[in-house]
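Okay, structure first, notes after.
Taken from a larger complex, these chains appear in their original positions, while the remainder are omitted.
By letter and in written order, the chains are A, B and C; residue numbering begins at 1 in each of them.
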Amino acid sequence: MAPTKPADGITPEIVAEHGLSESEYKIILDRVGREPNLTELGIFSVMWSEHCSYKSSRRHLGKFLTKSDRVIQGPGENAGVIDIDDGDAIIFKMESHNHPSYIEPYQGAATGVGGIMRDVFTMGARPIALLNALRFGAPDHPKTKSLVAGVVAGIGGYGNCVGVPTVGGETNFHEGYNGNILVNAMCVGLARTDNVFYSAAKGVGNPIFYVGSKTGRDGIHGATMASAEFDDDSDEKRPTVQVGDPFTEKLLIEACLELMATDAIIAIQDMGAAGLTSSSIEMADKGGVGIKLNLDKVPQREEGMTPYEMMLSESQERMLMVIQPGKEKLAFDVFEKWGLDVAKIGVTTDTGHLVLTHGRKTVCDIPISPLADDAPNYDRPHVPTEPRDVLEPHQVPEPTDFNDALLRVMTDPDMASKRWVWEQYDRHVMADTVDSSQSGGDAAIIRIHGTNKAIAITTDCTPRYCYADPVEGGKQVVAETWRNLTAVGADPIAITDCLNFGNPERPEIMGQFVGCIEGMNEACRAFDYPVVSGNVSLYNETNGVAIPPTPAVGGVGLISDLGYFKTLKGMKEGETLILLGE
Amino acid sequence: MPMIARVYVGLKPGVLDPQGRTIANSLNDLGFNEVVDAKQGKVIELRFAESDAGRDAVEARVKEMCEKLLANTVIESYRIELDEE
Amino acid sequence: MQTAVIVFPASNCDRDAATALEKLTGKAPRMVWHNDPIIPDDVRFVVVPGGFSYGDYLRSGAIAANSPVIQDLKRKAEAGLPVLGICNGFQILTEARMLPGALMRNTNQKFVCRISRLRLANAKTRFTKRYDAKNEIDIPVAHHDGNFFADDDTLRRIEGNGQVVFRYVDNPNGSRNDIAGIVNEAGNVLGMMPHPERAVDKLHGGTDGIPLFKSILESL
């Protein structure tokens, strides 16, 4: 594979292959003070990819309301944290795994679920619920059937095995997703407010531990793949997709939570996209320290892995942590009890640099702060979406046959029962599911174990509205989650989001993005309903055709007393129906 | 002469094989310490309707089945064996 | 009364089982780790819970059936200790040959999670006495490999002995004779795919699981 030092140095072609622009490369030269080697270039390329740096979206996400009395941690950590009283905290986030799921639906969806769960238990929470928001192409498109089957089986396969109930979600079909399906997964976890874990490395000379599966050559450049649009050749160029290992994930959850009950962990971060690179750099950057890693110590699945491959590998089910000196043995014991690979691979330093050694040679020595702080932050041109004609109710012709109309509505794939989907998900494991997909209610209800309170959770988005009018559509998405939570008797607290759009380099797409955020934010402020975590997935387009703008939102609310809530369960014949609102 | 095809589908080298690893660990736990590695794959045996398609034609069709359904070539590779029944 | 729940690395209904046992006995069960060679002597009833023991790699329950604790469980069950295997626990008990038959992949190849209606095929076992006159109950199922298979001879034998305890009213997985749960010949080991521990709380999944636990606990 890639040598550390290409014979001709870093050529413009190599820079381009890494998805970096000329001007981005100039900044790298300036900050490093010399020509980077290939490993260093690879590290910059993933850190500065759209996926990791949010370079097209960062300035717009900054506008969101992110605080309220109940917010303990807003965006910026692995997941958002809210206070639900009595010392209990709910930690949650939603994330996309769109591109991998299109290529390998089962594994793509499965690893998406695995990744979002790691974001949540990394912070000290036991995952207690999973949801998903899925968009597929037209039902009669030749690829749709197998994509649906694979994605649903993958979500179930992973969540069921780990033993976290999948309690809700949404599934839509539209030809706009024919070439780019959306697989958004949300995980909700429960922690104690005084035992939440963060990713900032602290102190100098503290040991850095690697825990979980061994590193292989999985998904190298996956992060850059998620930042480039598809074309018809994608089938040829597609890189390896990771295989999920839910068994190891389950062991990781139990082991991490066991160690978290002690005071051994200073900081912890899962290795998500761009694995070892982003986890080590984020930890160091947030803590204002340097990091030195000995790559020979990294548990490896394959022989002859280069530093480049190790740093860019996206092998799943791995975590990085800074351990309290003196607690190394305790940490080893816990992870070995659970049969996980564990190794001390480095220390925190005071150099402010990321230093990597391999075979006793230094193979990377770059300053950390530019990787994070100087990441590109673009103000991409955007044009507002042309307002569409408003369709007044009286313009819609009255159906001649109401039975037929009703039948057509009910058999529409978007409206039809999703039982085929949610029956493949274990919705009851953990013994706290009060309501889930099967009742068809507006939000799932999960009791807080051992208490008489519960949280309500929902995911929503109506892309058609966002397409017609991004600002109004954005408002509607947030408002719908709010209504769905209140409809079951919960007080809405906060949301997470997954913003799925096309190519941000096109001003009209960027216009949809900016418009949706504006609308969402307006609704958030009106309801005092902040955004505490989220994810952006751009470049969802094929041959220049973008998906409909799809800002999926996951809302969480609190039911303080399970004596008072409502579901659709138990409706009886002869009861009165009341229509509220306009 | 009716034919039978055996398709062997396995993970490509380098792709994580959690099942194989767990099997190897478990064999070691049971005292089979000589096992250093295990891999798990699938065999799909196909029987065909009577026809006078030649060997090459059958093989080409089975190859198509593999590409379309039996294997996901992103992570799996396959091998075809044809036999007379 | 002291009960126990066996915990494998990827058991995931261990907490559900423990919650149910604690609710019904007033006492937390012992959580016995799969590598423990011995189930403590004061334990009077053991639950092998649902989940994915070792990821269900190779075959559901196969690796777990070879674990140290199951060897001790086998000895103690032969000596009369009552055992309930739920879902993955049922798979483990068949793999360990503590119960006849095998559990194969559901016929439609899909995981199935729903409330299933069961018919009591034998209401006189140590596990079912308290169902009284009831002959149908609702218990959730959640499994991928719940398709019970036994060859014709075995099937005839277990049917003849009254070892079939529960049958599905609406078979979700292709099980032969709609079998959802069976006991061993001695009647002290019950394996079933549906989850009675998920049916002990009105808010969660109904309460039709309670008489099962009461039956066996009262028989001790």
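Everything that follows uses one rule, which is that a residue touches a chain if its C-beta (ideal position, glycine included) is under 8 Å from a C-beta of that chain, and two chains touch if they have at least 3 such contacts.
Just so it is clear, the structure is predicted and the values come from calculations on it, not from any experiment.
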How many times does each labelled chain turn up in the complete complex?
-> A x1, B x2, C x1
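Rule of thumb we're sticking to: only the chains that are shown with their structure count from here on.
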From the C-alpha centre of chain A to that of chain C, how far is it in Å?
-> 37
Residues of chain B that touch at least two other chains are 18, 22
Could you list which residues of chain C touch at least two other chains?
-> 54-55, 57
In the complex formed with chain A, which residues of chain B make contact?
-> 11-12, 14-18, 22, 25, 72, 74-75
Residue set of chain A touching chain C in the complex reads 153, 156-157, 160-163, 245-248, 250-251, 254, 338-339, 422-434, 438, 447, 562
Over in the complex, which chain C residues touch chain B? Could you list them?
-> 54-55, 57-58, 63, 66
